[in-house]
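Just passing along the structure, written as structure tokens.
Heads up, one of the protein chains got dropped from this complex, but the rest are sitting where they should.
For reference, chains read A and B in written order, and residue numbers begin at 1 within each chain.
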Amino acid sequence: MSETAQVLAEGRIEVKNTTCYMCACRCGIRVHLRDGEVRYIQGNPDHPLNKGVICAKGSSGIMKQYSPARLTKPLKRKEGALRGDAQFEEISWDEAFATLEERLGNIRATDPKKFALFTGRDQMQALTGLFAKNFGTPNYAAHGGFCSVNMAAGMIYTIGGSFWEFGGPDLERAKLFVMIGTAEDHHSNPLKIELSRFKRNGGRFISINPVRTGYSAIADEWIPIKPGTDGALLLAITHEIIKTGLYDRDFLLQYSNSAELVNLDENSTEYGMFVRAEVPEEEGCFDPQNKLWWDRNSNKAVVCRTQGADPRLLGEFQLQDGTPVKPAFQLLKERVEQYTPEWAANITGIPAATIRRLAHEMGITARDEKIELPIAWTDVWDNEHQSVTGNPVAFHAMRGLAAHSNGFQAIRALSILMSILGTIDRPGGFRHKAPFPRPIPPCPKTPTGPEDVQPNSPLNGMPLGWPADPDDLFVDDKGEPVRIDKGFSWEHPLSVHGLMHNAITNAWRQDPYAIDTLFIFMANMAWNSSMNTDEVRRMLNDKDENGEYKIPFLVVADAFQSEMVAYADLVLPDTTYLERHDVMSMLDRPISEYDGPVDSVRIPVVAPTGECKPFQEVLLELGSRLKLPVFTREDGSRKYRDYPDFVTNFETAPGSGIGFLAGWRGKSGEKGMKGEPNPDQWKMYEKNNCVYHYHLPKSYQYMRNWNQGYLQWAQEHSLTRYDEPINIHIYSEVLQKFRLAAQGKSQGKQPPDRLRKRVETYFDPLPFYFETLEGQVSDKHKYPLNAVTQRPMAMYHSWDSQNAWLRQIHTYNFLYVHPSTARSAGIEEEGWMWVESMHGKVRCLCRYSEAVEPGTVWTWNAVGKASGAWNLDGSANESKQGFLLNHVISEELPASESGEHISNSDPVTGQAGWYDVRVRIYPASADEEKVTFPQYDTMPAVPGTPKRRPWQNYFAGLFQKNN
Amino acid sequence: MTQLALVIDLNVCVGCHACVTSCKQWNTSGQAGPLFDDNPFTKDPTGTFFNRVQTYEIGEFPNTETLHFPKSCLHCEDAPCVPVCPTGASHKRSEDGIVLVDYDKCIGCKYCSWACPYGMREFDEHQKVMKKCTLCVDRIYDESLPERDRKPACVLACPTSARLFGDVHDPDSEVSVAIRESGGYQLMPEWGTKPANHYLPRRKTKMRIHEDELVRVDNPLKKEDIRHETSKNVSLDDWLM
Partner (left out) sequence: MHPTFAVIFLTTLIGVGQGLFLALFTEQSYSAAKLLPTQESSFYVTGSFIALAFLIGGLIAAIGHLGKPIYMITRAWRGVTQWRTSWLSRELILMPVVMFLVFLYGLVHLLGLDADLFGSSELNGQLTLIIGTVSTAAVFALFIATAMIYASIKFLQEWACALTVANYLLLGSASGFTLASAYAAFTAPELVTFYAGWAMIITFAGFITRSGSLIRNARIKYKSTLQTAIGVRHTKVQQKAMGMMGGSFNTREFFHGKTAAFLKSIKWIFLVLVFPIPLLLLWAGMDGSKALLVLAFATQYVGLLFERWFFFAQANHPQNLYYQTV
């Protein structure tokens, strides 16, 4: 009997449930083990998220588990070696912890902000944020700022929810689905499941994207658009819908601030603010119903929601005191009057007739295909409704729309379009997922000044929050930033996810101040997660005149030998997802469904490799050693044995009943959402597919912004603080408050003068279109093309080039160019070419494509690697033929009146403007080397990484035995 | 007689490659395995896969279609790879029509791969035998698996359920109905191989807008009293007797 046959016949099979982490989608998986080695990773059919399916990445988890790129030992940079050389020596965890304890202890006792913790797509922000807050540093953020914060902020500041974890398209009931921009790597399996069902049910799928790949491939219609012009398109569609009367008037009246009267007295300090009937008694993060309507019947202003009133949406009126007012919707109508389809056609490249047709398709489908479900519900104003109705037009967008410096206003425009079509939290439209909808904006706030950062004290506020007005900004008395990434400052007031992409540059420049220790978890800042990668690598290795590193101490925690690891002074080996406990917590970004809150866990299925330690355990150990309040008993002893113990017993406040996990709370697991800690909580998750799904009653599943039952339930279960209605902000008073400050019209915090014009311009309470910031300062004759990236579905960011199976699918990347564009530049199919922006250039391979708008070039994101990184051989195609577009993208804009070093980001949110870059292309000359540029010295394998096999035959139960 | 097969719905395939690697992971540790990978971490990585997803562009901008095309053994009813095999290693099972290779009989001459017009076989350079899609024959009859799991790994994995599995000889099976009702077709019909696997073509949903749908009495703009004063005008009423 052959060895394999014997193992097949006699191997010991076990099946364990856990949660995938090959991307951020978080599907339930069943891991089959044979003799302790992973044999098969199956989608869990009983999991609400993926319902048994699994993607290419999830199916390749085995190759991640046994990857030669795994870090398995704590490492210290060798004495005398430079950062970037990847010369390390193994150290013990004891030494690693002792080093950190001493260093961080000193920082905390003197100036906590000198410690900066930035994390990647880590799915544990509840814990990392808690650590940072308890440490007392303001310098904490995850990757959201360079991911899709515009999507979160733009929609949450408008409708109280957003796509992905926060909400999504209801494709089960939609008739028309419009997807804008690249969105393949978010919520991917659920969206694929739904997309397929939607198409099979005869739904119409329109994709608006400069490139036709991924999901766009199966669209019924592809509408190519020029990158960064989505706002123009959405506003023109809105123009046409309003002009033809295809909007849902009743929905706008009842559920948005459309009918509320805006003060238009230019001399008033209240200019542009809603007129209020009285000063509210309680100041809270909710929207008091104290504004005015113009009542048609009495032809005068009445307090909104006055019984019997019939408000006007359009018109201009005068209050009794002579104040000129207009309903917000009138202002919107006036705003979009200029945005005709013909105007947008020139900007977007989409014919005006197509834009009109799009508007008509949306409007007519919304109006004429109305859904009515026999579900009775009661709104917050005590009106009883016999049914739930919906307009079946659904949208989806993610980074394609978000990663532009005009993305916030474009996404505001999308949210408003979705709202005027009457599709918010209604069947067939957009649906929220718990804990959303949240107030506009949500309640958490950051500290507001330097005094909130004190030695040996927790931060006075949340590290990340939702500013509602200028006084919520985290700035000093000159209006300058307190955070190292300048988040929540006047440069990017609503940077609700921080600006991780500027942390290194700012720390290097010591602007606004110098830090001591930069702690990076699971973020590849020396490669694909940084803009201007080449310079950032130089900054990480740059020393001052005394020969000290400008960023004195650099700690990297990661499971793999990424490009970033090479720059670390201290490397902490993390586990893989199959080796640890994790929670997809309601306090972070849970995996809720439309029908109710869902959270889930990971439970280890194999033992940690080598000396790998889950990052949570690292934080707990460090937190205990530093005696951070949350991790320490009053007597100073360690409070939690380990992370699972922490998850079981931690409560947001003593006795709050709210912990990291919502399921099986209460002494014996009898309570859901809220309840005292249950010592057997993990076991109950384990028994239940590692997932907890709370099904809301049908009557709570729709119209949740205004659903009395839901809001009361949410308040009782501590999802929200108030059970007040969350009206849609067609007109954003929050933005107007910042504008008034910039105009010097309001009391309170004022921007520095250099930023006044910038804030005034971009904090427009109504959506407007402007060319991207980089576009505005680019020479478009010299750089005629847009360059963007798309996300391959079989690879997650930079993670998977180490994966022996996935890298066979995407081994290197081409720049995709329309044949006419390439030919006119003299570039041959498969030829070597240069792509150059005003910031830098890369040499790469060209591939012709008919599926790209001729003014755009694109490539797959993060397939290219630095030589030797991820423990690939120096000859690997990823480094020789693969390339990174990041080299031509800058993290800062050219100097302007707003400042010398303003981030290349959305001026409202600080969202990295990845897709704003303008480039030109030209052929590489024949005598040039046939490799991509830039090239870097090959990174050696660091100590402890597993052997790289010249070839392999994976057979579970034999693989490591035959090593 | 039973003929098991896959029906691949190109109308919903988004090209995610889930079928590619789920196949690999199941089969490398299964009866058909191991499936080798050469140069897994150096230049030009390559390995044995039973299933691939390719991408094609159809037409010219802006009327371009991007087609993702999964490709695995078609289990032809008249499989040309079977009669050419000198040793009988390559065979088609009479009970369910699955085309298999018996690794213990294969001499590695590769002749069967030449005789397959579709290029659906993969030679294992280390075990030196020909390998191919088995329709997960070690799953679909395994009674230790729950009923719903007795399907090929690619079918279970596919997020868009673009892969249907069943008996194409049973007119009432899901696959037969799909072939019949959604225009299922075979690849390279010109060679008479009668592939059991079928593909379902792209289907488009279009919307036709009638002009009268744009002009409606319930236009909400009318509620805003945006209309011209008309009552004072002289009309036919003033003249007609």
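To be clear about the criterion, a residue touches a chain if its C-beta (ideal position, glycine included) is under 8 Å from a C-beta of that chain, and two chains touch if they have at least 3 such contacts.
All of these numbers come straight from a predicted model, not from anything done at the bench.
*Asks:* Which of A:811, A:909 or A:932 sits in contact with the chain that's absent?
*Replies:* Looking across A:811, A:909 or A:932, the contact with the absent chain belongs to A:811.
*Asks:* Among A:165, A:425, A:850 or A:892, which residue is in contact with the omitted chain in the full complex?
*Replies:* Only one of A:165, A:425, A:850 or A:892 touches the chain omitted from view, namely A:850.
*Asks:* Which subunit A residues touch the hidden chain?
*Replies:* For subunit A, the residues touching the absent chain are 808-812, 847, 849-851, 877.
*Asks:* Tell me which stretches of subunit B touch the chain missing from the display.
*Replies:* Touch set of subunit B with respect to the missing chain: 17, 20, 39, 43-49, 52-60, 65-67, 69, 71, 80, 82-89, 104-111, 113-119, 121-123, 125, 127-129, 185-191, 199, 201.
As a working rule, only the chains that are shown with their structure count from here on.
*Asks:* Could you put a whole-Å number on the gap between the CA centroids of subunit A and subunit B?
*Replies:* Between these chains, centre-to-centre, one finds 32 Å.
*Asks:* Taking the complex as given, what residues does subunit A use to touch subunit B?
*Replies:* Within the complex, subunit A touches subunit B at residues 4, 8, 34, 39-43, 45, 50, 52-60, 62, 68, 176, 188-189, 192-193, 195-196, 199-200, 202-205, 212-218, 220, 222, 224, 244-249, 312-315, 357, 360-361, 364-365, 367-368, 793-794, 802, 804-809, 811, 818, 849-854, 871-873, 875-877, 880, 948-958.
*Asks:* Touching residues of subunit B toward subunit A in the complex: what are they?
*Replies:* Subunit B residues touching subunit A: 11-18, 20-22, 24-26, 28-31, 33-47, 49, 55, 57, 59-62, 64-68, 126-127, 148-149, 153, 156-162, 202-207, 209, 213-214, 216, 219-226.
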